[in-house]
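Below, a portion of the complex is reproduced, with chain positions unchanged.
By written order: A and B. Residues from 1 in each chain.
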């Protein structure tokens, strides 16, 4: 077992237990997409494109009263330590599903009957927490596409390493640690839209971890807002290191 | 379109009725909100498998079979045996299931069941190594969904747990020539704990356990927690495009923990009965 927290309570990369990695979000990075975003979250580098609302093919799959949301989380073959086969793995298919379900509650799909909205996530480099970074970036890309939303969606993982509840595990902490729990919330409506958990947590640790994740999400939400405001209203340098 | 989503379209009108019942603390089939349907577990039903179990929860019926074979470890975990959990939602199981490769719902189901087993360390994979980096035992658990009436996550999980817990395997040793020798004698597969998953459905603002297909068709969100023998959480998964407020998340853990304790006794009894 690797020692992941030093005697000063700091983690291998120098972070405190309740500190996220550096985050940078850019909006409108692709020309063809109806909306797009790019996020760097730790070593994660993810680009997201939104296409839609547009007509459904084949037509009989369309829903008469609302739009269909489809998400595709895909990892570039060079994004991981060992080359990943380009074909979607079962892991990627599951993550695509939970990302879709994490985003859907925030979208007013009833405004776009008989259409589909496609969200494509390409993980250019993967680190711990890629699904959370992907959700955070996707919500920004959906806003950039002008899709009507009830709230943003913002995600952050929390977990346990060396017996302590800590925020936002990186790759090594995820691999060597005791638990990892990705959480997504709608920050204004105070709703949880994603929750997964691998590992071992007592119910008390769970509660503490969950609150830590919610607080971190509120902080990351500010980065989302700034990125969108900077694109639409300002010229400032985007991001937060 | 997946089976569950089709059902949503068909049964949406039913929701108001179900919600009204729930608000009175009742369900359409007369159960209380936190009552399971009758659970029936039979083990050892497939002689050719190393372990097997049929689980019926109400009209939901699944069979799990364990095959223990000799294989090669993954290059990055040379000191670990293999565990593969696969779930097939068979076309037998409902009018909505289709033949073909698993869709995203079947993949999620399989992966959640897998994680419950894996994260609880029910089986110590490091004890399944025969020759370090070369030969290990590979545990394949295949779950056949035979009849679908809701709560597949728990049914598949219980069948998986019961089939693993009652598995036996030929005693095997590595000869001086590096060949693996399997003896006639059969030994039980060692297990460390019995992970129990509990899935809650949230309909409107109420939680229920063990939802039927009809209830799943109108549920807003689903959340599953898996607990080990000590009541610690080992895995969790929220599903469906509904939400939980922050208190509901904590409440869900509490409910699930209490129900897991209750269900654990049923599973333990069936394992004990099997072992005689």
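Definition applied: a residue touches a chain if its C-beta (ideal position, glycine included) is under 8 Å from a C-beta of that chain, and two chains touch if they have at least 3 such contacts.
Computed from a predicted structure; not experimentally measured.
J.: Give me the full-complex composition, label by label, with copy numbers.
T.: A x3, B x3
Throughout what follows, only the chains that are shown with their structure count from here on.
J.: Between chain A and chain B, what is the gap in Å from one C-alpha centre to the other?
T.: Taking the average C-alpha coordinate of chain A and of chain B, the gap between them is 27 Å.
J.: In their complex, what parts of chain B are in touch with chain A?
T.: For chain B paired with chain A, touching residues are 1, 9, 76, 104-105, 107-108, 110-111, 115, 119, 223, 225, 228, 231-246, 248-250, 253-254, 257.
J.: Name, in rising order, each residue of chain A that touches chain B in their complex.
T.: For chain A paired with chain B, touching residues are 61, 63, 69, 82, 90-91, 93-94, 96-98, 100-101, 104-105, 181, 185-186, 189-203, 206-207, 210-211, 214.
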